[in-house]
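Missing here: one protein chain of the complex. Every other protein chain is in place.
Labels A and B are assigned to the chains in the order they are written; within every chain, residues are numbered from 1.
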Amino acid sequence: MTLHSEQAEFPPQSRNAVGAPRRPSLAAWKTTAARRMRAFAPVFVLVALCILIAIANPNFIELRNLIRIANAAAVPLTLAMGTTFVILMGSIDLSAEGAVAIAATTLVLLAANDSNASNFGWWAVLAAVCASGFMGFLSGNIQTGLRIPSFMATLGVWFIGLGVSTYLLGGSAVRLMDPALRGLALTRFLELPLSVWIALAALAVAIFIQYFTRLGLHIVAIGGGEDLAELSGVNPRRVRIAAFTIAGLFYGVAGVLAAAQLGQSNSVIGDGRLFAAITAVVVGGTALTGGEGGVINTLVGVLIVTVLGNGMVLLGISPYIQQTVQGLMIIAAVASSLDRLRLKIVK
Amino acid sequence: MLAAQSISKSFTGVQALRDVSVTIGGNEVVGLIGENGAGKSTLMRILSGTQSPDSGTLTLDGKPLRLRSARDAARNGIGMVFQEQSLLLNLTVAENIYLGQEGEFTRFGLVNWRAMRKAALRQLGKIGVDIDVTARTADLSFAARQMVELAKALTLEDSTNCPLTILLDEPTSVLARADIDILFTRVRSLKARASFVFVSHRLDEVLQVSDRVYVMKDGLIVGEYRADKVTAPQLHEIMVGRGLHSGYYKEAQQTPPRPAVLLEAAGLGVSGAFRNVDFSIREGEVVGIAGVVGSGREELTRSLGGFLPQTSGSLKINGNAVRLASPEQAVKLGVGTVPRERRTEGLVMFLSIASNITLANLGSVMANGIIDHRRERSVAKEWLKRLRIKAPNVDVACRKLSGGNQQKVVLARWMTAGSRILILDHPTRGLDVGAKEEVYELVRELSAQGVAILLLSDTLEETIGLSHQVLTMRDGEITARFEAAAGQKPAQVDLLRAMV
Partner (left out) sequence: MTALSQLRDLPGVSSGALRNLAPPALLVFLVGFIALFVPSFLSVQTLTMVLADTAVLFILATGETFVILLGGVDLSIQALASLASVIVAQLLPSLGLGAFPVAIATGLVFGIASGIVHVGLRVPSFVATLASGGVVAGLALLAAHGRAITIEESGRGYTEWINATTWGVPNVVAIAVLVGVAGFFILRYTRFGRFSVAVGAGEPAALAAGVNVNRTKITGFAISGTLAALAGVILAARLSSGSPSLANQLLLPAIAAVIVGGTAITGGLGNVGRTAIGALIISVVRIGMTFVGVNIFAENIVFGAMLIAAVAITIDRSKIAIIK
């Protein structure tokens, strides 16, 4: 007599089970195909959006307008690259606006400006990016060291960043007078402003980090399951701190570009940028739960949001309801790209 | 040779391990058996570095060994294959195999993916399986993932010079029979390269694969045997401290069902899962359903619980035709499910015992639309007493209870809700022998009270032992019906013939 006969669980063709991925069943193929389709949903949304706007107003595809779109996308793209890494881990980073404010303020106060006598030129850029990177480093350490949710840790850092920047600026706006740095927004290379090229470089760096480095793999692994990744020898604390720091560095670059575009820094320079960045990440198809998506998705997400904004201006839609349209678009885009079968619980 | 000497470990008043010593020789498969709570898992955690002992030492080839983390253990050639798998489903097979050990493919933080994939293929080759290393792990079958996990553990061979010890923690509990055979074949063929510790509560499997077996009970090693010198029933007696008597399934307490039909399915179907299912359950009747994975029996129970709406046929509850669209509706009609996933679906683990017991019928402890907390606690206390639930008080969160007591809380909830039809989906899964017996007793009691029960179980024996009637399913259809009155139980072979 067997004590626990297991025949009851006998699967019909289990001999094949081990090699299953080589011989996928039709059903399995269908789910895989469906997942691939969903993965491309944001791209379809972008293409459809472009076609519709172009039909309604052919000016949309004029070179001048496309450059305008690229210019408008530069800062959000750089910001959203940073946010992507944090969201990939299943965390959230609310510190973007504070970090942008810190970077922009550091830049204008160290470069030639109308408030003090400093003139450190390009060193100011480096200092600005580092200052913002330090804010990210701080977020990472607070989150892992004090063991509090990233939502609250980065919320605190947001206020700190904003506070430091307001304090340094004394509540007023300081103008950026360094012509070379202003040139980041004004000088053009191959028709495009330098800021667009810098954003593209930031994109390249982000792609490189996510797809070619060990850190990128570990960030995705933590998003898939931090406890499991840790069992495999990933050091979650180090990876988390690194990811938040990288996010901070990207925010720093975005802050420099924003200051160059505005020609000044003030306490509200970051306003509205945080949720715009998160929107772009989410619309691009990166899951807030972590582990799925990435910087390429975010590129698509940023383009969707920017093209929509540009299109609404071209179509003469009242600026008042542009937020409304964007809100509806977020719902449509996210609802179409979510793989709900895998998400048993939606929170 | 890996050895543990006089290991003791306690958690807030509970002595999990007492003076435990084991040795794992080179190229040996050592079995470790014991009931739930006997201390197997704690011992495994200590061997794998995820916990440290209060006293006692580990030695590797006679030299003392201190393990502070899983990584430490890995450096010393000790790898673990977890019961609930530790692979990341969003990564590819190759990424999973080398996660945390990308060092050899990494230059300046850059990973050479081609080299990693090639190496992963080589690892899988060691156990002789053919799996696409670029596939997402989520797309693999459970059995294939287990093989990947084994391959991952075998990478230690390349990263350390130490002899390899691989800890297999209940690797078979989620595998089908044929896959278990494949796993065992691999383990035997890998014996030349590594030693294994094999933990399971299925004695026949342990004997089948091991050279030597340790038996644990109450935190102690109570026996050590050569696998060819001992039989499963003997081990069982040592493990439980008593023999497996004929009254195990409480057959003597089996009462005949009453005539009234509580649930009746005619031509019931869910497209893609099962079809043309006809059966009925009478008051006080236990109907067992036997079938292999893919037979449709799982979906049938989900459908009756309201989780999976029927697409064809008709269903009558208490004589009224119904269509179950949600668990809420099923519960209102008196159908309660004791789900297989006790930890996630059975109970709200962070909620108190009292809240869990009344959750399905809050109305019973409400007055004028307001929850009467005093009444709620007294109802819960009543159940604690009646079902012999071991808990300090009714305000304790359910996650603090043992599996058997949790299962009793689930049953208490359905009795509070006045459910007349219960769906028991693997009600004894993961319970130790003592807790199982208590569940059997409760099933008998409920059936004597006239509750209609649909039973899905881990083993055929349990299905036959508990049921009045057993239905077999294959490929989504019912293939045979067996009467199983007390003393006239059908034979397993006959059922099997109708199942496969």
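Going forward, a residue touches a chain if its C-beta (ideal position, glycine included) is under 8 Å from a C-beta of that chain, and two chains touch if they have at least 3 such contacts.
The structure presented is a predicted model; accordingly, all values stated were derived computationally and were not measured.
Chemist: Given that one chain is not shown, what are the shown chains it touches?
Modeler: A, B
Chemist: Return the single residue from A:V43, A:I67, A:C130 or A:V164 that touches the missing chain.
Modeler: A:V164
Chemist: Given that one chain is not shown, which residue among A:I53, A:M89, A:A127 or A:A199 touches it?
Modeler: A:M89
Chemist: Could you tell which one of A:G225, A:G255, A:G293 or A:G311 touches the chain left off the display?
Modeler: Here the residue in touch with the unshown chain is A:G225.
Chemist: For the full complex, which residue in B:L110, B:M366, B:A486 or B:V500 touches the chain that was left out?
Modeler: Reading the full complex, the residue touching the unseen chain is B:M366.
Chemist: With the missing chain put back, one of A:A74, A:A124 or A:I142 would touch it. Which one?
Modeler: A:I142
Chemist: Name, in rising order, the residues on chain A that touch the hidden chain in the full complex.
Modeler: Looking at chain A, the ones touching the missing chain are residues 89-92, 94, 98, 142-143, 146-153, 155-164, 166-167, 169-171, 225-228, 230-231, 275, 278-279, 282, 288-290, 318-328, 330-331, 334-335, 338, 340, 343-347.
Chemist: To test your reading of the contact rule: which positions on chain B touch the chain that is missing from view?
Modeler: Chain B touches the missing chain through residues 11-14, 45, 50-51, 82-86, 305, 307, 326-328, 330-332, 337, 339, 341, 343-351, 355-356, 359-360, 362-363, 366, 369-371, 399-400, 413, 417.
By definition in this document, only the chains that are shown with their structure count from here on.
Chemist: Which stretch or stretches of chain B touch chain A in the complex?
Modeler: 50, 70-71, 74, 82, 86-91, 95-96, 99-102, 106, 109-111, 129-132, 135, 138-144, 147, 152, 176-180, 182, 201-204, 232-233, 236, 244, 290-294, 457-461, 463, 475, 492, 496, 499-500
Chemist: With touch defined as at the start, can you tell me which chain A residues reach chain B in the complex?
Modeler: Those in contact with chain B are residues 1-12, 14-15, 17-22, 24, 28, 32, 212-215, 217-218, 220-221, 223-225, 228-234, 291-292, 342.
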